[in-house]
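Every protein chain of the complex appears in place save one, which is left out.
Letters are used for the chains, namely A, B and C, taken in the order the chains are written, and counting of residues starts over at 1 for each.
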Amino acid sequence: MSHLHAWLVAVDWIPWLLGPPLAHATLAFLLGPRLARLLALPVLVLGLVAASGLALRVLELGPQVHALGGWGAPLGIELYADGLAALMLWMTAAIGLAVGCYSLAFFSADDRRGTYFWPLAAFLIGAMNALYLSADLFNLYVTLELMGLAAVGLVALSSGAAALAAALRYLLAALLGSLLYLLGVALVYGNQGSLALAGLSLEANLLSSLIIALMTLGLAIKTALFPLHFWLPPAHGGAPAPVSALLSALVIKASFYLLLRLWFELFLPAINLPAAQFLGLLGAGAILWGSWLALQQRELKMLVAYSTVAQVGYLFLLFPLASFAPGAEAAWNGGVYHALSHGFAKAAMFLVAGAMLFAAGHGEIRRLGGLGQQLPLGMFTFALASVSLMGLPPSGGFIAKWLLLEAALASGQWWWILVMMVGGLLSAAYLFRVLRQAFLPTPADTRFRRPPAMLVGSAFLLSLVALGLGLWANGTLALLRVGAPFTEMTP
Amino acid sequence: MTGGLFYAITGVLLFCLGLYGFIQHAHLLRRILAFNIMGSGCFLVLVGLAQRGGQVDPVPHALVLTGIVVAVSATAFALILMRQLYVESGHCTLPGEDEES
Amino acid sequence: MNARLLRLLPWAPLPALLFAILGPAGASLEIPWLLLGMQFGLDDTGRSFLFFSALLWLFAGWQARDLLAQDPRQTSFGLFFLATLGGNLLLILAADLAGFYFGYALMTFAAYGLVVHKGSPEAWQAGRVYLVMALLGEALLLLAFLQLAALADSLRIADVQAALARAPGREGIMALLAAGFGIKAGALTLHLWLPLAHPVAPVPASAVLSGVLIKAGLLGWLRFLPLGMVASDWGWVLAIAGLIAVFYGVVVGLVQTVSKVILAYSSISQMGLMTLAVGLGLAVPDAWPLLLPAVILYALHHALTKGALFLGLALVGPGRRSVLAGMALLSLSLAGAPLLSGALAKYQLKVAVPSGSAQDWILPMLALGSLATTLLMARLLWLLARAKSPRWTAPPARAFLTWWLLVLLALTSTWWWPRHTPMALGLEHLGSAAWPVLGGSLLAWWAARRFVWRWPAIPAGDLLWPLLRAIDRLRQAARWPLPPLDGPQRRLHWPRWPEGGTLSIGSSRAQGLLLLFGLVLLLAMLWSR
Partner (left out) sequence: MSGGAWLPLLVLASSLFAGLIIFALPEASQRLRSSLNLAAALAKLGLVAMMLWGVYLGQQYEARYTLMPGIDFVLRADALAMLLVTLSAVLWLFTTVYAIGYLEGSPHRSRFFGFFSLCVTATMGLALAGNLFTFFMFYELLTLSTYPLVVHRGTGQALRAGKLYLGYTLTGGAVLLVGIIWLHGLAGNVEFVHGGALSNLDPALHGELVLIFILLIAGLGVKAALVPLHGWLPVAMVAPAPVSALLHAVAVVKAGAFGIVRVVYEVYGIEFAADLNLLLPLAVVASITIVYGSLRALSQNDLKKRLAYSTVSQVSYIVLGTSLFGPVGTIGGLVHLAHQGIMKITLFFCAGNLAETLHIHRVSEMNGVGRRMPWTMTAFTIAAFGMIGVPPMAGFISKWYLGLGALNSGMDWVLLVLVASTLLNAAYFLPVLHAAWFKPQQGPWPEEKPRGQFETSAWLLLPPLITAALTIAVGLFAALAISPLEWARIITLREYVR
């Protein structure tokens, strides 16, 4: 055990997080789906090992720096991993592995969609890993763009005009967001003459405000913050289930991660209370409006997609809460924790929704009665994921909610408490629309197919992780503290 | 006003022009073009602002090159999707957005 | 199994009876793990109550065995009978608050089963009234008990009583106790359930209800009120209420047409006397040492006599004149005719009345009460003599035998009961005991000839009906959210009141009656001086 531990800590895992997925993507593209399927599991497992190793390493040795090819900044690409990055990487690897297992069963070997799924997914994972590891603004732009393109490609996997339209809408939004971000980058470079995140700091002036506005806006579009969420439901709801899981759980988190990084490393000196409150307000709007729309949905996957819109709102509550002490650290932790637990829970939920669709042959919530008997583990998985999304104990979502509430109380911003309470109840309201189907009798006209065990199994594992995040918060938070902007406040 | 700043301001203007087009138009081709104009504006800003010190800064050049590659691939991807959409639905606009101008 | 239960029924109180007779003085038992730490004890008061209670239960059980042999619900009856008995004995023997309350509650609730045994609408109605009032009583007692326990910091009844005497806020608790036990004892205005419940039960049950169960209220007073310890004005309230009840019971009883109802009203009247004694004891503590034996003696006398009267009702039938004679003897005893047990009880009461101004008006009232009782009993006998039950099957002979045994015991009970002040059977006492009975008999004879058909009919339960009507009006007016407890039956048997012939004051007969009554009143006052 200790050998394994020592070995995990000793290896520099950063290249292993980038190389294999990208190689897998290329090979899969060149050699076709069969080989891609064959390679998928080893690569994904390797990814998880690497991410775990990196997390351990960061936890023990502190933030890691890796100069790619031996070239340092500014010309070379320098990679950097602190606790936050390690956590996001680990989440990506874990969800990636689960989605990979799921997809092996979901896309049969001769499925046309599989041909493109494997390279695009591997590419997406590689791009995300790169994004989490990047330490300068322009690299971040490139990875953001790569990730976006791969994601759009995945959305376009589904055939039909609707899927294409969704993909295009998504693409346009992603491009717009990227360009707004890029303009910000250009302004930063013009102002500061450097792009390395480590050394940068904005002063409070008009230009800074412009930069903050541009970059935040761009990233908010990519994160689908209310009211810029228009592209998300069709894209996430319409894509094949494993794609939805990747997009909803991971992709929006990447842009959020970036925003987090910028806001608390680059922007912090220049921001003011109204701006932070404004972001929080948008988050609150997302929670309420997204939940409300989720309540109106008839299709299962659309409901889950709108739930993502709502859950993104919690992420943005972090900004008003964490920008100003007291309670900043709790808010920061809570926000990140919410990103993590939402990732696992939402991935599980989308995957299991796919299994349900497979079993029932349709996605109409009202006619899903009887699923409880046909797909008990599936329903249970959905329930576990729901627990986390509702922020009920013992789950990661609960820890996140706890920390955010703690921050809100500590800083006296009670209005966010109300928002979170109402949001939690609304999420319960729409999620139980699905859960109650478990107790209804099977409709007469429904015939169930038995989905492959892997579909439900992988989703179940993810939901267990979402639950486990609530029980293992201590270690997770310790990792998160490494290199966090609030370390001075930790005891 | 130095040349650099001039370029930068032009870049900003281009960006705004592109943004206007991107939002205003419904036809996908126009929007893709608008996106390219925005991208060009960005690059101009990047290169222009970097010239403040008088001497040539190599970093933005590298960045812009990379950026162009990204933009080109994105454009290509967008065009393919648009074409496919036209094949499937017979429209070059997203559903719910009609061509007005 | 059913028949066996009934056969064994009479023997259940036997151990209690033996214990009452043979039990060592001051016997006590403590079972700390039972309830809140149960304690039992046998003091003089308890022994008396235990004796007459067990005795009457014994006879009632005997009669039940014979009378209910054909009853399809005899098992139910037997169980409730036993439960009531158990509660009754427990409350007598209990020396702690919780044990007493347990017995009291058990008796109260189990007796409901006896009251509604017949299952007729009247029985249900009577049962409901009984239960509601009993519950009110229990509630008042709970209030009092809790305060007592808090005051005394002990559950021993003796401690509690002493604590109450010392407590600064004792008046309120005393009021609660007086009212709470008063309901059971049938004290005036709290008696409403009694004339309904006692008559509807099967005869053996009526006997114990009227003979023993109402004595539980009396025992409660004796046990808890700080009698002889501290003077309280509540005493006068009790005394006056008792005195009024003596006559009220008779007046309303006289206009009844059902013999069991008459007996029930007689119980109210008789309990009035005991209430009077308790009230006096509360008002004049010094008099209590004399009053206590009087009360006990009277309770003994009344329990057995009233029990025998009730039990006799089941034996009165065509060709059973001897039973009627027994009933007459019992009635005489109840009225206080010389030489019978009632006379001694009454005498005891008389001598115990504290000297002073109270004597002046209480003693004549006692005499007048005897007269009134005589009237009431005459009415009863008159009714019994005229009654014709079409379907009457004679009980087995042994029922008559046991009844006569009870009559014998009842008529002589106070003579051989050891704890009373010796009384000479002097002629002067004989006279003072005899005249009210004689006067009452004459009056009754005269009235029976004259007023037979013109009595106003006050329904059994008298004040209950206007009260219920008022509550109903109130409910309708206030749109009370509560529906009636039990739907349609609420409407059953609401007698109009008053019903039947009215007694017109203007008529010569009424004037004559009033005149006569006034004359007798005057006489009584003069004589007893």
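Keep this in mind: contacts are C-beta pairs under 8 Å (C-beta built on N, C-alpha and C of every residue); 3 or more make two chains touch, one makes a residue touch a chain.
Please read these numbers as outputs of a predicted model, since none were measured by experiment.
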item	value
Chains still shown that are in contact with the chain withheld from the display	A, C
Contact residue for the chain not shown (choose from A:Ala109, A:Leu425 or A:Ala453)	A:Leu425
Contacting the left-out chain in the complete assembly, out of A:Phe117, A:Phe267, A:Trp332 or A:Trp402	A:Trp402
Residue of C:Leu8, C:Ile21 or C:Leu146 in touch with the missing chain, whole complex considered	C:Leu146
Absent-chain interface as seen on chain A, which is shown	372-373, 376, 380, 383, 387, 390, 392-394, 398-399, 401-403, 405-406, 409-410, 417, 421, 424-425, 428-429, 432, 436, 438-441, 470-471, 473-474, 477-478, 490-491
Missing-partner contacts on chain C, residue numbers	32-37, 76, 98, 101-102, 105-106, 109, 113, 116, 119, 124, 127-128, 131, 135-136, 138-140, 142-143, 146-147, 149-150, 481-483, 485-486
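Throughout what follows, only the chains that are shown with their structure count from here on.
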item	value
Chain contact topology (line, ring, star, complete or other)	other
Averaged-CA centre spacing for the pair chain C and chain B, given as whole angstrom	107
For chain A paired with chain C, centre-to-centre distance based on mean C-alpha positions, whole Å	85
Averaged-CA centre spacing for the pair chain B and chain A, given as whole angstrom	27
Residues of chain A whose C-beta touches two or more other chains	none
Of chain A, residues touching chain B in the complex	74-75, 138, 141-142, 145-146, 149, 152-153, 156, 160-162, 164-165, 167-169, 171-172, 175-176, 179, 182-183, 185-187, 189-191, 193, 195
Chain B - residues contacting chain A, complex	8, 11-12, 15, 18-19, 22, 28, 31, 35, 38-39, 41-43, 45-46, 48-50, 52-53, 57-60, 62-63, 66-67, 70, 73-74, 77-78, 81-82, 84-85, 88-89, 94-95
